[in-house]
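Left out: one protein chain. Kept in place: all the others.
Up next, chain A:
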Amino acid sequence: MFEFYQPSSLSELLHLLEEGIPDTCLLAGGTDLLVEYRSGARNISRLIRLAHLSELQDLKCEDGRIKLGAALTYRTVERSSLLREKVPFLVQAAQSIGSPQVRNLGTIGGNLVTASPAADLAPPLLVLEAQLTLKKKSSSREIPLSSFFMGPKRTLLDPQEVVTEISFALPPENCYQIFYKLGQRNAMAISIASLAALGQAQRGFLTGIKIAVGSVAPTPLRLFHTEGLLQGERLTQALLKEANRRAQEEISPISDIRGSVEYRREIVGVLLERALSEIAGEVL
């Protein structure tokens, strides 16, 4: 049993957090939190709901940046015409999560704060170089998503802070947007591996390549070294092999119920080659 609060505004929520009661938790969609609580894996002494707060439901494009309130549900993301037009791969990632029932409850902020290595929105948001707005009663800060994850279920978030907004610059118009997710079935599957990529080929040369992967490291991961190898190059069979080798050095998968280390390594290679071939149009 815990104290339950449904604050009427964000400032009331920040005030409740500021009191610093140990084991205070924020409730967004609850699709992970309530399962954890009931399994005994998490103590909750005070639960503060945020899913209903209107301050956390923004969905807009301002000065070339898309701004998303942290309490938007996956469903809202899936059905937004703005997002379908501008970032279809993010919409695709949202559609790949859980079940319709879960997508009607779960929120984009929750997907990130839970810090699962398999968080499906993380790879596309990582390649979009998303920024998170973290607020507490007395201050507010912006941090890049790439430095938010500290490990499985661990983030930079202070106990008295809440993620209020996720924002990113619109990707270039003619940029390829790719999201691949491999699960054990099409519906209700947790990723065995996922990959998001942005980029384009200009006269055969790769530019603006950004790649991120999920479920193959303690956190969702941007593959900076692999990107560095590819930037400005023509895609050849030899380069594909080299990129795969570089990616293997960057990831650190584990074996679990969904897949072995060896399988995950193999799959990352396959997804990477597929994404790069699609962006380049041809492999020399």
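A few comments on the model shown:
As a convention for this text, a residue touches a chain if its C-beta (ideal position, glycine included) is under 8 Å from a C-beta of that chain, and two chains touch if they have at least 3 such contacts; residues count from 1.
Methods note: contacts and distances are computed from a predicted model.
Entry comment: the absent subunit's protein name, as recorded by UniProt, is "Aerobic carbon-monoxide dehydrogenase small subunit", drawn from "Amino acid ABC transporter ATP-binding protein", "Threonine/serine exporter-like N-terminal domain-containing protein", "Aerobic carbon-monoxide dehydrogenase small subunit" or "Glycine cleavage system H protein". For the options A:Leu27, A:Leu53 or A:Ile66, the residue in contact with the chain missing from this view is A:Leu27. When you scan A:Ser9, A:Ser54, A:Gln101 or A:Ser252 for touch with the missing chain, the hit is A:Gln101. Annotation for chain A: contacts to the undisplayed chain at residues 1-6, 27, 29-31, 34-35, 37-38, 45-47, 49, 51-52, 75, 98-102, 104-105, 186-188.
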